[in-house]
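Please read through the structure below; I'll follow up with questions.
Of the protein chains in this complex, all but one are displayed in their positions.
Presenting subunit A:
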Amino acid sequence: MASSKWTEDKIENELEKMPVIQDLRSKEVVYQEIEKRLQEKNVRRLKKTWIFPGVIAACAVGILLYITPDLLNESNGASEQKSPAVHEQKDHPKKTASTDHTKTHSQGNDGTKATAKKGTDGKNNQETPATREASRAKEREVATAAVLPPVTERKYSSPLTEEEMQKQRAAGRSLVTVAYTNDAEDVVIPISFLVKGDRPYADKVDQVLQTFQPEKVGLKPTILNKAIVKDDDGKAVLDFPKGAITSSESKLLPKLLGYTFAYDYKYSTVNFLTDGQPGVTTDEQGTLENMNVQDVKGGPAYVYTSSTGNQFLVDSFGAGKGTPPASFTNALQELSKEDESQALSSPIPEGTDLETTVASGIAKVNVEDYTLKNEEKKQQMIDAILVTAKNYHQSEVAIDYDEQEAGMKEVKKPYPAIVGVNVINK
């Protein structure tokens, strides 16, 4: 059998000698062709149809139809049996007991009395932060099953627009964001929830921590699940059981607190207690009495896919990707690049070009897309742009969508601002 005469050096030499291929057209001919094509594009732009806004309007009607029966049921008092995660506190005896227990740290005998009054069995009277996690597990199982949409509908949870949120507020709901992690604990994922009731934000956070089971969407509970969270005169207070914070958890603590207490609602600091006494001890930072939580740096929003296939938008700060780019324009450029280092993917598909300009406070993003036909992926890309804009305090974003195969479609009006991220119980 003859041995190969191709060597790697020979291949490299032959490649360098590949024939030169030239465009034989003159400069003038090429320029005329370009002008002709530009004119064709302009004509198409003039003839554009407003299909994209139409789709958005149809979606809005769909959402409205979906929400309306729920609102009607609520008015009849029926929804409170359907959605435990959005219950008001008075309808949740176990949660009330737990929350009231926090008062035992600060109120002494009065707190104990309150717990006894509202508890439904003797066990609640002895509940401590250390035992609370176990007692909540079963409750979370039931509540999470009820709050999550059917499996087929929950793979991607988009943010809410400000307009949608106004309707939710009118129905007595507010938005609460709580941070969870991936299994490897190297990505912090903020999840937003619609919660009923007029109570301080920290109390609603506590309610979510009690009721939502992150494992159902492929995420992991965090150190916050071990704490009792409450609002004390406008300040968020976390009461941990003694020795609850491990070394790895303490590293994550600033990000978990930042996304939970300063993403939607702006607490400036969080105070710590350990079994009711001031301060908490961590391996990383020693004893802390409080922590500044204003330092959520944001950055471009990537797509994280969990082990259950659920997809969430995670910004580069939460993903530990170092210092985020300095500007919104740079962030979108960064977002278009491939990332092979983590379980994150760019929401901007390869083959889609973004051109960003910021003038007079309005960011204009021109999306040129020849390939993207999946409506959910398209929505995910737009959401990621809007979440990135939010991270850079860019309140007005106009997105021009230029889809060549199906003719020009354009949305020139600024997109509505978004609130929350990864809203799980819309």
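Methods note: contacts are C-beta pairs under 8 Å (C-beta built on N, C-alpha and C of every residue); 3 or more make two chains touch, one makes a residue touch a chain; residues count from 1.
Following the convention adopted for this analysis, contacts and distances are computed from a predicted model.
Novice: Going by UniProt, what is the name of the one chain that was not included in the view, given "Xanthine dehydrogenase YagT iron-sulfur-binding subunit", "RNA polymerase sigma factor", "Dihydroorotate oxidase B, electron transfer subunit" or "ABC transporter permease"?
Specialist: Answer from the UniProt record of the missing subunit chain: "RNA polymerase sigma factor".
Novice: Of the residues A:E16, A:D198 or A:D233, which one touches the chain left out of the display?
Specialist: Reading the full complex, the residue touching the unseen chain is A:E16.
Novice: Kindly note down the residues of subunit A that lie in touch with the hidden chain.
Specialist: These residues touch the chain not displayed: 2, 4-8, 11-12, 14-23, 25, 27, 30-31, 33-34, 37-38, 41, 337-338, 350-351, 353, 355, 357, 368, 370-371, 405.
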